[in-house]
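Of the protein chains in this complex, all but one are displayed in their positions.
Naming follows writing order (A and B), and every chain is counted from residue 1.
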Amino acid sequence: MKKRILIGFTFLLSLGAWATAQAADPYGKYDSPVTINIGNRIDPTGKFPEGDSPENNVYTRYAKDTFNIIVKDVWQSSYADYDRKLNLAIASNDLPDAMVVNDAQLRQMLKADQLQDLTDVYAKYAGPLLKAAWAKTNGTADKAVTFNGKIMAIPGITVPDDGYTLAWIRKDWLDKLGLKVPQSLDDLEKVAKAFIDKNPGNLPKGTTIGIGGPQSGGQLYGDFLFHSTNNNFAFDPIFSAMGATPGYWIAGKDGKAVYGSIQPETKAALAKLADFYKKGLIDPEMSVRKDATEGIIAGQVGIFFGPWWHGYWPFPDAMKQNPNANWQAYAVPLNASGKWAPHSGNSHTQFLVVRKGYAHPEAAIKLQNGLMRDQFTFNVEATRIENYPIRTVIGMPDDLLVARKAALDVLMGKKKIEDFQGGDYRSYPYLLDDIKSLLLVKKPPFDNFDIQYWDTTSPKWPRIYSIIVGGAPYSNLSFKVSQLPFYSSTKTIETKWASLKKMEDETFVNIILGGKPLSAFDEFVTKWKAQGGDTITAEVRQELGQ
Amino acid sequence: MRNRGLSKHYYLMLLPGFAWLLLFSILPMFGLVMAFQDYNPGQGVLGSPWVGWDNFQYLLELDDSRTIFFNTVYISVLKILGNLLVPLVFALLLNELRLGFLKKSIQTIAYLPHFLSWVILGGIMLDLFSLHGPVNHLLSAFGVRPVSFFGRADLFPGLAVGSDVWKEFGYNAIFYLAALTGISESLYESASIDGATRWQQLWTVTLPGISTTIVLLTVLSLGNVLNAGFDQIFNLYNPIVYSTGDIVDTWVYRSGLINLQYSLATAAGLIKSFVGFLLIVLAYFLADKYAQYRIF
Partner (left out) sequence: MIRDRSSSSRVFDIFNSIFLVAVALLCLLPLWYTLCVSLSDKSSVAAGAVQLWPVGVNLNSYNQIMHDSQFVQAVWVSVQRVLLATVVQFIVVVCTAYPLSKTTKQFRGRDVLMWIVVFCMLFNGGLIPWYQTIRSLGLLNSLWALVLGPGLPMFSVILVVNFVRNLPKELEEAAEMDGAGPWFTLFRIVIPVSVPVLAATMLFGIVFHWNDFMVGLILMTKSENYPLQTYIQQMVIVMTSTMSEEQYKRMNEMSNQTLGAAKIFIAILPVLPLYLFTQKYFIKGMTLGSVKE
């Protein structure tokens, strides 16, 4: 008997040893070629080196050489049409092996049981860089892709900075009028009024816009479901300064989740906005004009709200029209306690998924591993990085702040370019290029970031300007975001939200424009609760474990 | 006897057309079943759970279903009327022109707006009617204060209908122009000899001559009574004008942003098709019974 146990034990032990010896290698090359079919998101006018194409380029060859993975396009689509094509593929159950999806598509595919469980695959095959980035999200990545205890997708990770809405102000106008940067809402009001009355832009009468607003169909503020980050030309900071967080779920007085749009603070904020509008401080054509950026590019707008990256757009066009427009970003207006209390948003809006039944789910993860490890060795000028197959942007959450600090250190002479090659900085793929571009875009003095000390025509200007000036307001600020991390859907949201949101949008915009009285807000709250809002609140609380 | 022999030939002639119809129109109609299901792509049409009338009930019992259906009907009826009358009048007027060169160029130019997509045209409309735009400039010359056209729910249907009619009248006029060619010149001659003025000739010769075309186009456009034009409305509307501008299609579209709503969209489409078809059938039988005329 003892002998049998001993043999059995030895057998198991050796089995275990064998298994470990076969342990998954995140960068392992397959013995025989593995084909992965993808729906490729391409730029149809993108340039390739001679002979290359979306299906055959330096990245697909990299996949073959490094992992023995053959990438095949079952269909191709531009960025603009990608969602349409993907929705069609999902709806007709005609799926590629791996694909990059958004959150609505993820939920739909889960419901349709079209996804492969990636729990094991992730555990075994996720490379160290992927795991490090995941860990740095403090649990949001886990929450975004874990359903019923199983990991069903690899989340993209974008910087939380995309979620902070800053106040972009024409500093040259402030300087011309001898005004200080506004801190409180009252300050903001006074500055906007001064811009309009005193016309520092020398514009034709009646065309100055104090505070820029949204365009036709644009949102008044971000919301948890459709547009939780990258909110611009809206009024998020004004709401935040009034202590309101409409569009998101926040902690109520008892700590339990409540919907921000039905809180009394939102009512007060709407009254304030209506007052601003009546006084002519806000774009008279808000929510009706064709293009929110038109006023900015034409040099008519003095203040608008948006995240850090406006150096990309619309500033280059704005600079062409007005080379002296000194757009600077500030973490204002402050709330009643003198603090900047923005909301943020979801860092996970893109997901890498694998269709159920595909024999090699780890191939998708290996491709991501390769990207993260080697991307800063690729020549992205010759072939754009977007052509990397099933590329999901997985960056470090502190990418922006690290980039900014590095840029400033180099400008001030504290560090050199060589300090940023490799090592810890491998996870920050754009960093080296950023550092190298600094002197191309920034003129001395290097500690003054006003517009005249930049070369705004350089192609590198958008990014560097965005990092340094856009990242300035909060890089040394400590603050708390006002919303709860709930960005998905519930059962009742699926059936009732369209009607509730319509009511919300219609009521709020009409209150601001003066078409409806402030009392319409109370009616809205009553209806909202009765027509499904209370049920949804209960469901959200359940999701959050409250 | 002869007729039965001919039937064989007629069926042969119909073969390609109906084969085409069968494969590409009739066969896909199996998808209409989705309207009665809670369609799940993983299970497909054959496996998705059956929910009967639930989707229809949902659409019709929405808190603002009255509004969206009313808006839809209101806008599409106005469009139907506009898209029937304006091209007709235009075709008749054009027909009166003597200078062939003028006639040809005006007609060609009128046809061009058809090529503008609503993405572009929507933007143009928003600019045209903006507070500092040309229309308001014109109004201020008459002392009228600037109007925020697209910020007024009461003006939205008019703007939508007007711009759509403007966009399509040149294109729609082609039907009438083609029909006008079928009126024999001798009819005009005899009417003229009988002393009819141009105005009278219009009513005794021209209009009766194209009456079948007018009736046909009218009846066929009844099929669109719930089709207020998604592309256009989507590119023109905003939350301020939801109360008059939100139609069934835009509502379903926004609903689909939350979760891809195949069943709901199919149900909405089915309602539109059904109502349109019903009206056409009704019109057909009324014409048959009371005018002894079969429209097609």
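Basically, a contact is a pair of C-beta atoms (placed from the backbone, for glycine too) under 8 Å apart; a residue touches a chain by one contact, two chains touch by 3 or more.
What you see is a predicted model, and the numbers here were worked out from it, not measured in a lab.
J.: From the list B:Val73, B:Ile106 or B:Leu131, which touches the chain that is not on show?
T.: Here the residue in touch with the unshown chain is B:Ile106.
J.: Using the definition of touch stated at the top, determine which of A:Thr35, A:Ser92, A:Thr119 or A:Asn324 touches the missing chain.
T.: Touching the chain that is not displayed is residue A:Ser92.
J.: Considering the whole complex, which of B:Leu62, B:Ile80, B:Leu121 or B:Ala228 touches the chain not shown?
T.: B:Leu121
J.: Touching the hidden chain in the complete assembly: which of A:Thr146, A:Asn230 or A:Gln546 does that?
T.: A:Asn230
J.: For subunit A, enumerate the residues touching the unshown chain of the complex.
T.: On the subunit A side, contact with the omitted chain comes from 42-45, 54, 73-81, 83-85, 88, 91-92, 94, 102, 158, 226-230, 291, 293-294, 297-299, 309, 312-314, 316-318, 320-321, 349-350, 384-386, 393, 462-463.
J.: Need a quick check: the contact residues on subunit B for the chain that isn't drawn.
T.: 3, 6-7, 9-11, 13-14, 16-18, 20-21, 23-32, 34, 45, 90, 93-100, 102-117, 119-121, 123-124, 127, 166, 170, 174-175, 177-186, 188-189, 191-192, 197-198, 201-202, 206, 212-213, 216, 220, 223, 262, 265-266, 269-270, 273-274, 276-277, 280, 296
Here is the rule we go by: only the chains that are shown with their structure count from here on.
J.: Just the number, please: Cα centre separation of subunit A and subunit B in whole Å.
T.: Averaging C-alpha atoms per chain gives centres 41 Å apart.
J.: Which bits of subunit A are touching subunit B when the two form their complex?
T.: 87, 90-93, 104-105, 107-108, 111-114, 207, 216-217, 225-226, 284-285, 287-291, 489, 493-495, 497-499, 501-503, 505-506, 509-510, 513, 515, 527, 531
J.: Contact residues on subunit B for subunit A in the complex?
T.: Where subunit B meets subunit A, its residues are 40-44, 58, 62-64, 123, 126-127, 130-132, 148, 150-151, 236-240, 242-243, 246, 251, 254-255, 257-260, 262.
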